[in-house]
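The other protein chains are all here in position, but one chain of the complex has been omitted.
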Amino acid sequence: MQLHVNGRLHELALDNRTTLLDALREHLGLTGSKKGCDHGQCGACTVLVDGRRINSCLALAVTLDGVEIRTIEGLSDDGALHPVQQAFLDRDGFQCGYCTPGQICSAVGMLDEFDQGWPSAVTTGGQPAALDAGEVRERMSGNLCRCGAYMNIVPAILDVADAAAGRSSA
Amino acid sequence: MTVSTEVRNRTAGGIGESPVRPDGTFKVTGQFAYSSDLWMDGMLWGATLRSPHPRARITSIDVGPALKLAGVSAVLTHDDVPGEKVYGLEIADQPVLAFDEVRYQGEPVVIVAADHPETARRAAALVVVDYEVVEPVTDPREAVGHPDWKPVHDEPGERTAMSRDRAPVHPHGNIVRHQRIRFGDPDAVTADVVVQGDYEVGMQDQAFLGPESGLAVPADDGGVDLYVATQWLHVDRRQMSGALALPEEKIRLTLAGVGGAFGAREDLSMQVHACMLALRTGRPVKMVYSREESFFGHVHRHPALMRYEHGADRDGRLVYVRAHILLDGGAYTSSTPAVVGNASTLGVGPYDVPNVGMDCWGVYTNNPPCGAMRGFGAVQAAFGYESQMDKLAAAVGLSPVEIRTLNAVSEGSILPTGQRIDSPAPVAELMHRLDAMPLPGSVDQDIRLLPGGVSNTTHGEGVRRGVGYAVGIKNVGFSEGFDDYSTARVRIELVGDEPSVLVHTAAVEVGQGLVTVQAQIARSELGVERVTVAAADTQVGSGGSTSASRQTYVTGGAVRAGCAAVRSSLFERAAARYGPGEFRLVAGKVESLVDGVVGDIASLLLDGPVEHTVQWRHRPTQPLDEATGRGNAHVQWAFCAHRAVVDVDVELGLIRVVELACVQDVGKAMNPDAVLGQIHGGSAQGLGLAVMEEVQVVDGKLRNPSFTDYLMPTIMDMPPMRVEVLELADPHSPYGLRGVGEPPTISSTPAIVAAVRAASGVDLKRVPIRPEHLVAAALCH
Partner (left out) sequence: MEFFRPTSLAEACQLKSEHPDAVPLCGGTDVMVDINFDRRRPDALLDLTGVRELYEWSRYDSHVRVGAAVPYTTIIKELSADAPGLAIASRTVGSPQIRNRGSVGGNLGSASPAGDALPPLLAVDAVVETVSATNRRRIPIHEFFLGPKRNALQPDELIAAVHAPVAGGPQQFAKVGTRNAMVIAVCSFSLALHPDTGRVGTGIGSAAPTPLAATQAEDFLSAELADRWTGPAELPDDVVRRFGELVAGAASPIDDVRGTADYRRHALAILARRTLTWTWAEHIRRAQ
């Protein structure tokens, strides 16, 4: 089968039972995506499939023939960090870092969802309100951080959103 | 953040700053190699067959069917353990692989190596183990005098050379350790006001996100190299040496990336197993636990049953505390003796109590083994004594802040062990500062901020606001006479004409930022900005454990001492070059205290590098007297206080923590960002214990070994925090610093419970609080 990962096409011979996460980690050497719980309850394996975030431990690789997969390794551009990566670094948005690739991929997907007007629990018709801490928390609730760096993850993501919107945050 | 008044240095990236983590870029780009990411050509995969029973006799093990499976290279049992069949941190009583008997569900029985992880797992499942099931001992109360007393161990385990305390351990029966504290005259004294309470703490799991894993590589010299996520490389090696029957120098450990630890990596997990398989097959062997296996593969926080009686005068001043604390250590000793030491010596909290009668037991049962978790004995006791302080406040008509400030210890106070607190103990100030912080606004109408969150259980109905306070005390470093030290090798040399420092220790970075702080210390001490921290391994002496909030203190102390030795050598060179005088090293320059800048550090290195390796110890401690608990057992104390504001849906029993405020004295904020990170993270884990986290064990069996049902806080559960950090220097510690990591875990739990009690009016006696506890009155109808 073929997997498009981070702009490259890979030919792979995989057991049908192989999850996308195992395909990335064991077959493509892309170990940035992490295995934390084996069943979609921690978010450490989050990757982007056609721009949408999914838990790669819950997707079989064979079902993803022909879609574009982006992992943490594919976010930085020629060595320059993606703005979300830079913000996590600047805000110390992690400690052990095990959840971080998933957090960052999730944040990238989430910011795009927000831009596309996906509603939150408090959106009442039309476009969601400005991205504030409450919105970030709701939209990032699929990524556990056991070190408890949530307090820094929220401002890291808000920094990126604010920069994109041309605002500056303190 | 209080700003330190003394500016020690001007070298950028030194102590007191928050430079970017040196491993940060690797972590945000996915390049940081955790133990589960390791890979080697031709490697095999290991798997473990575990006991399904909490207690059973093994009548036979047939590995034949597993060996026949294609792709299987080795199937090993206890018969294949090359050396000692048991290991342990303090007492060697835990089998490498079970023999004769299994004593907890999940105990390893057989290990397998195969060419694919799936094959290894399937092979393990093909092994036939015949068990004769025996009724397990699951109630810790049975261990201390129940008529149906059943011993979990027939023979006492051997004391190991690394037993961290010298306390006597009862060799017979189910009592691992019984520590008494007798201070003043606790039996005879009476008081005007007496409050009593029974309290219970459920079993919490560290739940680090990166499961146990490592890669063992057989070496040409007959030894083995192990790349592993752990908390203490040298103690792993020591235990492995016994089990593998190899001299320590033939076992080389290198730290792989650690995906969180929190105490769960202090005991061995797959280390010996992977090495046995590698040595047997002659091939590299990787083992990675699944999440479910991880719940069986490491120790948990000790569940506790506690009974407290506090006596006070009419003004609320404490007269006595009597307490029983029973800690369920599970099937093997692990660090239970030291946990008992903490729970007993810190068991009345940071309060002046003239009379104390405390009995603390750690016992064996056939429940999962329990050992180290952040807070280590102090967490359980704090839930008891802080619940009591609120009860006492209500009984004498004081506020939670008043009762605590009235009874707070301060510098010079004598603890129930007879030890004098000989450094700042600003407990009253912590409470005053908390009290002065503004409170958050009233109950929010944003559904996400109400109890239940997006699950839409209330639009405000049944929601009551509550505020609670708690303060805790934690010892820093290993106590009770343990020889607690760290080793640092510091080297300075020219790299491309620039002075560059290499710091090498075996101390483990688990995310707390130790590698950052080690570099900061070297920058400040040596005036050099280019500092590299080498990978931690056993090629340098022990760094001691990354636990007990001790690494910045002890390994930080060792790095400082190593730098001082290097600096002395450089000053000798400076004196030779510039003439005698007093010098200092700042921002790459050599300064004479008289003449100012006299040259570059680089010029001192033209004669070659300078390197020193030093061992550094904190001041010694003493063991506790078994009968009275007398002894200067602790190195240092750390204090932290929380105020919790909660909204409780009192009809459904659901809780939303609205805000946590925290004040902690850290002595010296070596890295202010890292200090805040520890406070945030510790508070979050305390929140988890308060309202959701519990490994549920019924009849010795785990009922929820998954992240579906072992719930820990999400980003929606962790509220905003207000944090104030005090820096009252400890004159005995490097830079005046205090350990930071554990204290916030201790006080956040009782503060939240107090707030929930205040909101609901329910006399909660157990954590984690479950909805049915809060609505128990309604359920009786």
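Going by the order they are written in, the chains are A and B; count residues from 1 in each one.
Everything that follows uses one rule, which is that a residue touches a chain if its C-beta (ideal position, glycine included) is under 8 Å from a C-beta of that chain, and two chains touch if they have at least 3 such contacts.
Computed from a prediction, not measured in an experiment: that's the story for all the values here.
Although one chain is not drawn, the whole complex shows that of B:79, B:461 or B:483 it is B:461 that touches it. Although one chain is not drawn, the whole complex shows that of B:284, B:453, B:681 or B:700 it is B:453 that touches it. Contact with the chain not shown here comes from a single listed residue; of A:92, A:138 or A:159, that residue is A:138.
Although one chain is not shown, part of subunit B still touches it, namely residues 121, 292, 448, 451-459, 461-462, 651-654, 656, 691-692, 696, 703-704, 708-709, 711, 713-717, 770-772, 775, 778-779.
Along subunit A, the points of touch with the absent chain fall at residues 15-17, 19, 38-41, 43, 46, 52-55, 57-60, 62-63, 65, 106, 110, 113, 117-119, 121, 138-143.
Here, only the chains that are shown with their structure count from here on.
Rounded to whole angstrom units, the spacing between the C-alpha centres of subunit A and subunit B is 30. The part of subunit A that touches subunit B in the complex is made up of residues 25, 29-39, 41-42, 44, 71-73, 75-76, 81, 85-86, 88-90, 92, 94-101, 104, 121-122, 133-134, 136-138, 140-141, 143-154. Residue ranges of subunit B in contact with subunit A, taken from their complex: 18, 20-21, 23-25, 27-34, 36-37, 39, 206-211, 257-262, 288, 290-292, 446-449, 454, 510-513, 673-674, 676-677, 680-685, 706-708, 712-716, 718, 720-721.
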